[in-house]
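What you see is the complex with one protein chain gone and the rest in place.
On to chain A.
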Amino acid sequence: MAASMADERNASEQSDADSEEEFEASDQQLQEAFEEGFLKPGLNFIAKPTKEFAYDLPGMKNALQNFKQDLSWIERMDVTCGPANIPGEDEEESQAPEEDEVEDYFKRELKFYRQAQAAVLEALPQLNKLNVQTKRPADYFAEMAKSDAHMKRVREKLIERQIALEKSEKAKKLRELKKFGKSVQQEVLSARQREKSEMTKKLKKMTKGKMKETTEELKEQQKKGKKRNLEPKGRDFNKGRKLTKKQQYKDAKYGFGGQKRNMKRNTRDSARADDDGFSYGRNRKDVDKERKKRGQKVFRPGKNRRKAMKQRKGKKR
(Lines give C-alpha, C1' and ligand atoms only; values in the text may rest on other atoms or scores of the structure.)
Protein backbone atom coordinates (compact mmCIF):
# COMPACT_ATOMS: atom_id res chain seq x y z
CA MET A 1 0.00 0.00 0.00
CA ALA A 2 2.95 2.25 0.69
CA ALA A 3 3.95 2.12 -2.93
CA SER A 4 0.49 3.01 -4.11
CA MET A 5 0.29 5.91 -1.67
CA ALA A 6 3.61 7.22 -2.89
CA ASP A 7 2.35 6.96 -6.46
CA GLU A 8 -0.72 8.96 -5.60
CA ARG A 9 1.43 11.60 -4.00
CA ASN A 10 3.67 11.83 -7.05
CA ALA A 11 0.65 12.06 -9.26
CA SER A 12 -0.78 14.96 -7.28
CA GLU A 13 2.53 16.82 -7.44
CA GLN A 14 2.69 16.32 -11.15
CA SER A 15 -0.81 17.53 -11.61
CA ASP A 16 0.10 20.76 -9.80
CA ALA A 17 2.97 21.30 -12.16
CA ASP A 18 0.89 20.62 -15.22
CA SER A 19 -2.04 22.70 -14.11
CA GLU A 20 -1.83 24.85 -17.24
CA GLU A 21 -2.28 21.86 -19.45
CA GLU A 22 -5.27 20.76 -17.54
CA PHE A 23 -7.36 23.51 -19.07
CA GLU A 24 -6.91 21.95 -22.44
CA ALA A 25 -8.01 18.51 -21.52
CA SER A 26 -7.96 16.04 -24.33
CA ASP A 27 -11.11 14.43 -25.69
CA GLN A 28 -10.26 11.17 -24.10
CA GLN A 29 -9.92 12.73 -20.65
CA LEU A 30 -13.27 14.40 -21.08
CA GLN A 31 -14.87 11.15 -22.08
CA GLU A 32 -13.43 9.46 -19.05
CA ALA A 33 -14.66 12.22 -16.82
CA PHE A 34 -18.12 11.92 -18.34
CA GLU A 35 -18.20 8.21 -17.75
CA GLU A 36 -17.28 8.69 -14.13
CA GLY A 37 -20.09 11.13 -13.72
CA PHE A 38 -18.03 14.26 -13.06
CA LEU A 39 -19.29 15.90 -16.23
CA LYS A 40 -22.80 17.25 -16.13
CA PRO A 41 -24.63 18.78 -19.05
CA GLY A 42 -22.96 22.16 -19.30
CA LEU A 43 -19.39 23.07 -19.86
CA ASN A 44 -17.79 22.92 -16.44
CA PHE A 45 -17.09 20.11 -14.03
CA ILE A 46 -16.17 20.34 -10.42
CA ALA A 47 -13.05 18.50 -9.40
CA LYS A 48 -13.63 16.18 -6.47
CA PRO A 49 -11.54 17.28 -3.51
CA THR A 50 -9.25 14.45 -2.52
CA LYS A 51 -8.50 14.00 1.13
CA GLU A 52 -4.87 13.91 2.06
CA PHE A 53 -4.00 11.06 4.39
CA ALA A 54 -1.06 11.55 6.66
CA TYR A 55 1.83 9.27 5.84
CA ASP A 56 5.03 10.41 7.48
CA LEU A 57 7.56 7.75 6.51
CA PRO A 58 10.67 9.30 8.09
CA GLY A 59 8.64 10.21 11.15
CA MET A 60 7.51 6.62 11.57
CA LYS A 61 11.01 5.27 11.13
CA ASN A 62 12.29 7.76 13.63
CA ALA A 63 9.61 6.92 16.18
CA LEU A 64 10.30 3.22 15.80
CA GLN A 65 14.01 3.79 16.28
CA ASN A 66 13.40 5.90 19.38
CA PHE A 67 11.23 3.55 21.34
CA LYS A 68 12.56 0.22 20.17
CA GLN A 69 13.87 -2.01 22.92
CA ASP A 70 17.27 -3.53 22.65
CA LEU A 71 16.59 -6.75 24.52
CA SER A 72 17.36 -10.39 23.94
CA TRP A 73 14.71 -12.53 22.30
CA ILE A 74 13.82 -14.32 25.52
CA GLU A 75 12.63 -11.06 27.02
CA ARG A 76 10.26 -10.37 24.14
CA MET A 77 9.35 -13.77 22.74
CA ASP A 78 7.96 -12.52 19.45
CA VAL A 79 7.78 -14.65 16.33
CA THR A 80 6.92 -13.42 12.88
CA CYS A 81 6.00 -16.16 10.49
CA GLY A 82 3.36 -17.18 8.03
CA PRO A 83 0.87 -19.98 8.57
CA ALA A 84 2.25 -23.47 9.06
CA ASN A 85 1.68 -25.89 6.24
CA ILE A 86 -0.74 -28.65 6.86
CA PRO A 87 0.96 -31.97 6.15
CA GLY A 88 -0.34 -33.42 2.93
CA GLU A 89 -1.41 -30.09 1.51
CA ASP A 90 0.59 -28.37 -1.18
CA GLU A 91 1.67 -24.83 -0.72
CA GLU A 92 -0.16 -23.74 -3.82
CA GLU A 93 -3.41 -25.06 -2.49
CA SER A 94 -3.06 -23.19 0.75
CA GLN A 95 -2.59 -19.93 -1.12
CA ALA A 96 -6.26 -19.05 -1.37
CA PRO A 97 -7.37 -15.57 -2.41
CA GLU A 98 -7.44 -13.31 0.59
CA GLU A 99 -10.95 -11.94 0.20
CA ASP A 100 -12.28 -15.44 0.38
CA GLU A 101 -10.43 -16.06 3.60
CA VAL A 102 -11.76 -12.97 5.30
CA GLU A 103 -15.37 -13.73 4.52
CA ASP A 104 -15.22 -17.44 5.21
CA TYR A 105 -15.18 -17.99 8.96
CA PHE A 106 -13.51 -21.38 8.92
CA LYS A 107 -10.84 -20.47 6.40
CA ARG A 108 -10.02 -17.31 8.29
CA GLU A 109 -9.81 -18.98 11.67
CA LEU A 110 -7.77 -21.80 10.22
CA LYS A 111 -5.29 -19.28 8.87
CA PHE A 112 -4.93 -17.62 12.25
CA TYR A 113 -4.61 -20.98 13.92
CA ARG A 114 -1.89 -22.07 11.57
CA GLN A 115 -0.03 -18.85 12.06
CA ALA A 116 -0.03 -19.40 15.82
CA GLN A 117 0.94 -23.00 15.25
CA ALA A 118 3.93 -22.00 13.15
CA ALA A 119 4.95 -19.54 15.85
CA VAL A 120 4.79 -22.27 18.47
CA LEU A 121 6.80 -24.64 16.33
CA GLU A 122 9.42 -21.98 15.90
CA ALA A 123 9.50 -20.66 19.45
CA LEU A 124 9.39 -23.86 21.49
CA PRO A 125 12.73 -25.30 20.29
CA GLN A 126 14.36 -21.95 20.99
CA LEU A 127 12.84 -21.88 24.46
CA ASN A 128 14.00 -25.42 25.10
CA LYS A 129 17.46 -24.42 24.02
CA LEU A 130 17.36 -21.61 26.56
CA ASN A 131 16.18 -24.02 29.27
CA VAL A 132 12.81 -22.36 29.66
CA GLN A 133 10.08 -24.65 30.86
CA THR A 134 7.17 -24.93 28.49
CA LYS A 135 5.31 -27.78 30.12
CA ARG A 136 3.58 -27.41 33.39
CA PRO A 137 4.23 -30.36 35.73
CA ALA A 138 1.09 -32.23 36.71
CA ASP A 139 1.56 -31.34 40.36
CA TYR A 140 1.90 -27.62 39.74
CA PHE A 141 -1.33 -25.89 40.59
CA ALA A 142 -1.94 -22.23 40.14
CA GLU A 143 -4.77 -19.89 39.35
CA MET A 144 -5.93 -20.18 35.77
CA ALA A 145 -7.12 -17.51 33.38
CA LYS A 146 -10.57 -19.03 33.35
CA SER A 147 -12.12 -20.07 36.64
CA ASP A 148 -13.17 -23.63 37.36
CA ALA A 149 -16.80 -22.54 37.30
CA HIS A 150 -16.34 -21.16 33.81
CA MET A 151 -14.64 -24.32 32.59
CA LYS A 152 -17.41 -26.38 34.12
CA ARG A 153 -19.94 -24.38 32.20
CA VAL A 154 -17.98 -24.94 29.02
CA ARG A 155 -17.82 -28.66 29.64
CA GLU A 156 -21.53 -28.85 30.36
CA LYS A 157 -22.26 -27.02 27.15
CA LEU A 158 -20.07 -29.43 25.22
CA ILE A 159 -21.77 -32.46 26.70
CA GLU A 160 -25.18 -30.96 26.06
CA ARG A 161 -24.33 -30.43 22.44
CA GLN A 162 -22.99 -33.95 22.11
CA ILE A 163 -26.10 -35.47 23.63
CA ALA A 164 -28.34 -33.45 21.36
CA LEU A 165 -26.33 -34.63 18.39
CA GLU A 166 -26.61 -38.26 19.44
CA LYS A 167 -30.33 -37.91 20.00
CA SER A 168 -30.97 -36.49 16.59
CA GLU A 169 -28.82 -39.19 15.04
CA LYS A 170 -30.81 -41.88 16.81
CA ALA A 171 -34.12 -40.38 15.76
CA LYS A 172 -32.90 -40.26 12.19
CA LYS A 173 -31.98 -43.93 12.28
CA LEU A 174 -35.33 -44.89 13.77
CA ARG A 175 -37.17 -42.98 11.09
CA GLU A 176 -35.20 -44.79 8.43
CA LEU A 177 -35.92 -48.16 10.00
CA LYS A 178 -39.60 -47.42 10.21
CA LYS A 179 -39.71 -46.53 6.56
CA PHE A 180 -37.96 -49.77 5.69
CA GLY A 181 -40.26 -51.88 7.87
CA LYS A 182 -43.32 -50.39 6.27
CA SER A 183 -42.20 -51.31 2.78
CA VAL A 184 -41.50 -54.89 3.88
CA GLN A 185 -44.94 -55.22 5.38
CA GLN A 186 -46.59 -53.90 2.27
CA GLU A 187 -44.73 -56.44 0.21
CA VAL A 188 -45.89 -59.26 2.41
CA LEU A 189 -49.49 -58.09 2.23
CA SER A 190 -49.46 -57.76 -1.51
CA ALA A 191 -47.90 -61.20 -1.87
CA ARG A 192 -50.66 -62.65 0.27
CA GLN A 193 -53.28 -60.92 -1.80
CA ARG A 194 -51.77 -62.30 -4.97
CA GLU A 195 -51.74 -65.80 -3.60
CA LYS A 196 -55.30 -65.54 -2.54
CA SER A 197 -56.55 -64.33 -5.88
CA GLU A 198 -54.67 -67.08 -7.65
CA MET A 199 -56.23 -69.62 -5.41
CA THR A 200 -59.72 -68.33 -5.95
CA LYS A 201 -59.13 -68.39 -9.68
CA LYS A 202 -58.08 -71.99 -9.54
CA LEU A 203 -61.03 -72.78 -7.34
CA LYS A 204 -63.43 -71.24 -9.78
CA LYS A 205 -61.98 -73.26 -12.61
CA MET A 206 -62.31 -76.36 -10.58
CA THR A 207 -65.86 -75.76 -9.48
CA LYS A 208 -66.89 -75.10 -13.06
CA GLY A 209 -65.57 -78.54 -13.88
CA LYS A 210 -63.01 -77.32 -16.27
CA MET A 211 -60.26 -78.75 -14.19
CA LYS A 212 -60.58 -82.47 -13.72
CA GLU A 213 -58.03 -83.33 -11.13
CA THR A 214 -58.66 -81.76 -7.78
CA THR A 215 -55.52 -81.54 -5.80
CA GLU A 216 -55.38 -81.95 -2.09
CA GLU A 217 -54.41 -78.37 -1.71
CA LEU A 218 -57.42 -77.17 -3.59
CA LYS A 219 -59.70 -79.32 -1.56
CA GLU A 220 -58.36 -77.85 1.58
CA GLN A 221 -58.72 -74.40 0.18
CA GLN A 222 -62.29 -75.15 -0.67
CA LYS A 223 -62.94 -76.24 2.83
CA LYS A 224 -61.43 -73.06 4.14
CA GLY A 225 -63.21 -70.81 1.67
CA LYS A 226 -66.63 -72.25 2.42
CA LYS A 227 -67.35 -72.24 6.03
CA ARG A 228 -70.25 -74.49 5.59
CA ASN A 229 -69.96 -78.08 6.43
CA LEU A 230 -69.32 -79.86 3.19
CA GLU A 231 -69.34 -83.32 4.64
CA PRO A 232 -72.80 -84.79 4.60
CA LYS A 233 -74.04 -84.11 8.07
CA GLY A 234 -77.46 -85.70 8.29
CA ARG A 235 -77.71 -88.73 10.45
CA ASP A 236 -80.61 -90.71 9.26
CA PHE A 237 -82.19 -89.13 6.30
CA ASN A 238 -79.02 -89.63 4.39
CA LYS A 239 -79.24 -93.38 4.63
CA GLY A 240 -81.96 -94.14 2.22
CA ARG A 241 -80.90 -91.53 -0.27
CA LYS A 242 -79.72 -92.66 -3.55
CA LEU A 243 -77.64 -89.96 -5.00
CA THR A 244 -77.16 -89.13 -8.58
CA LYS A 245 -73.86 -87.81 -9.72
CA LYS A 246 -75.41 -84.40 -10.05
CA GLN A 247 -76.74 -84.49 -6.52
CA GLN A 248 -73.38 -85.60 -5.27
CA TYR A 249 -71.72 -82.70 -6.98
CA LYS A 250 -74.27 -80.28 -5.64
CA ASP A 251 -73.82 -81.64 -2.17
CA ALA A 252 -70.13 -81.18 -2.53
CA LYS A 253 -70.61 -77.68 -3.72
CA TYR A 254 -73.30 -76.43 -1.39
CA GLY A 255 -73.42 -78.94 1.37
CA PHE A 256 -76.63 -80.15 2.79
CA GLY A 257 -78.44 -80.74 6.01
CA GLY A 258 -77.70 -79.20 9.34
CA GLN A 259 -78.71 -75.85 10.66
CA LYS A 260 -79.37 -73.19 8.07
CA ARG A 261 -79.87 -70.42 10.54
CA ASN A 262 -76.98 -68.12 11.40
CA MET A 263 -75.19 -69.40 8.38
CA LYS A 264 -74.51 -65.98 7.00
CA ARG A 265 -73.76 -64.41 10.28
CA ASN A 266 -70.54 -62.49 10.77
CA THR A 267 -68.47 -64.26 13.32
CA ARG A 268 -64.85 -63.85 14.09
CA ASP A 269 -64.17 -67.04 12.14
CA SER A 270 -66.03 -65.80 9.13
CA ALA A 271 -64.31 -62.47 9.28
CA ARG A 272 -60.97 -64.18 9.27
CA ALA A 273 -61.37 -65.67 5.83
CA ASP A 274 -57.92 -67.04 5.54
CA ASP A 275 -55.16 -67.79 7.95
CA ASP A 276 -53.38 -64.51 8.33
CA GLY A 277 -51.35 -65.48 11.34
CA PHE A 278 -53.70 -63.83 13.78
CA SER A 279 -53.83 -65.52 17.12
CA TYR A 280 -56.62 -64.93 19.59
CA GLY A 281 -54.59 -66.21 22.41
CA ARG A 282 -51.77 -63.85 21.75
CA ASN A 283 -54.05 -60.91 21.29
CA ARG A 284 -56.30 -61.62 24.18
CA LYS A 285 -56.24 -58.75 26.51
CA ASP A 286 -56.52 -60.44 29.82
CA VAL A 287 -53.67 -62.88 29.47
CA ASP A 288 -51.69 -61.20 32.17
CA LYS A 289 -54.67 -61.01 34.46
CA GLU A 290 -55.38 -64.67 34.15
CA ARG A 291 -51.81 -65.55 34.75
CA LYS A 292 -51.86 -63.44 37.84
CA LYS A 293 -55.02 -65.16 39.02
CA ARG A 294 -53.38 -68.47 38.55
CA GLY A 295 -50.43 -67.28 40.52
CA GLN A 296 -48.11 -67.61 37.56
CA LYS A 297 -45.38 -65.23 36.77
CA VAL A 298 -46.58 -62.45 34.52
CA PHE A 299 -44.65 -62.49 31.31
CA ARG A 300 -43.37 -58.98 30.58
CA PRO A 301 -41.15 -58.57 27.51
CA GLY A 302 -38.63 -55.74 27.17
CA LYS A 303 -39.73 -52.21 26.36
CA ASN A 304 -38.96 -52.37 22.67
CA ARG A 305 -40.84 -55.58 22.19
CA ARG A 306 -43.78 -54.29 24.14
CA LYS A 307 -43.85 -51.22 21.99
CA ALA A 308 -43.68 -53.31 18.83
CA MET A 309 -46.50 -55.53 20.06
CA LYS A 310 -48.62 -52.53 20.83
CA GLN A 311 -48.08 -51.17 17.37
CA ARG A 312 -49.02 -54.49 15.82
CA LYS A 313 -52.18 -54.63 17.83
CA GLY A 314 -53.12 -51.16 16.81
CA LYS A 315 -52.78 -52.04 13.18
CA LYS A 316 -54.96 -55.13 13.47
CA ARG A 317 -57.81 -53.15 14.89
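In this section, a residue touches a chain if its C-beta (ideal position, glycine included) is under 8 Å from a C-beta of that chain, and two chains touch if they have at least 3 such contacts; residues count from 1.
The rule is short, and it goes like this: contacts and distances are computed from a predicted model.
J.: Since a chain is absent, check the UniProt entry for it and pick the matching name: "chlorophyll(ide) b reductase", "Ribosome biogenesis protein BRX1 homolog", "Small ribosomal subunit protein mS26" or "Cell cycle checkpoint control protein".
T.: The missing chain's protein name, per its UniProt entry, is "Ribosome biogenesis protein BRX1 homolog".
J.: Across the whole complex, list the residues on chain A that are touched by the chain not included here.
T.: These residues touch the chain not displayed: 1-2, 5, 53-57, 59-61, 63-64, 66-69, 71, 74-82, 84, 98, 101-102, 108, 111-113, 115-121, 123-124, 127, 130-136, 140, 142-146, 150-151, 153-155, 157-158.
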